[in-house]
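Presented below is the structure to which this report refers.
One protein chain omitted, others in place.
For chain A:
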Amino acid sequence: MTLTPLPYRVVDRREETRDTATLTLAPSGEPLAPFAPGQFAMVYAFGVGEIPVSVSRILDSGRLVHTVRAVGAVSRALHGLGPGAHVAVRGPFGRGWDTTAARGRDVLVVAGGIGLAPLRPLLDTVLAEPEAYGRLNVLAGARSPDDLLYGDEIPSWRRPFAQATVDRPSAGWKGRVGIVTGLIGEARFRPPDTTAFVCGPEVMIRATARTLMHQGVDAARIQVSLERNMRCATGHCGHCQLGPLLLCRDGPVVGYDRAESLLTVREL
């Protein structure tokens, strides 16, 4: 983990949706230590500020790939950067997805909106070694067809089930309509032998985890990625506190057996 921000420059920018872009960053000097799926970096937009952003693909080259949705000042500034622009990056931070715990088991990935970004490196890991895992199911929810991330990659995740669903269909949309939990009944997994990975808005995480537990998936086998405001990212400032957890250090990925009681307490 590097506490001092290191200089990186944008070498590629891909427009994903109308408010989301994927940036590839190359180190201008020393690269950061390698990231694991589900870990995040603190990315600094010069003159604007620094925010946590997950890695959305892991490359061997020392380059970083981040998918950024423009929601406020800093994310908007990062989203607007093009090739040649400079940023500063710290990391890797946090506990990512525990893929070892999923080996030999069915894998269920449930994503809402930008939540698919931190899950993509996990999917890459599973797909690189499909024989090490059971059946892979990917369920992705988005606001509208135009808001679906990585739409061109979804068909390659169909092992055996990958499905996207939207809240607001457009006229030509031939896919599914409704929230992502509505797809769980169709997915192909054996609940007692399943590890689930869930990321998205917190309401969606709770609804998904509840449905999975009702179907027989053990809470400890439901890994969820939680977001809280972060500042130091090193476990010192307390900004990311959720009950006894400091999410920059103990998360962002947490087992739902630990998260459940914390997520139902207001104002935590």
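Everything that follows uses one rule, which is that contacts are C-beta pairs under 8 Å (C-beta built on N, C-alpha and C of every residue); 3 or more make two chains touch, one makes a residue touch a chain; residues count from 1.
Convention: contacts and distances are computed from a predicted model.
Its UniProt record calls the unshown chain "Cyclic nucleotide-binding domain-containing protein", which is the correct pick from "Sigma-70 family RNA polymerase sigma factor", "Cyclic nucleotide-binding domain-containing protein", "Sugar ABC transporter permease" or "Doubled CXXCH motif domain-containing protein".
For the options A:Ala187, A:Ile222, A:Leu245 or A:Ala259, the residue in contact with the chain missing from this view is A:Ala187. Note that of A:Asp98, A:Asp124, A:Glu153 or A:Asp167, the residue touching the chain absent from this view is A:Asp167.
In the full complex, chain A touches the omitted chain through residues 19, 71-72, 112-113, 135, 141-143, 147, 160, 165, 167, 169, 171, 173-179, 181-183, 185-191, 200-204, 207, 215-216, 227-229.
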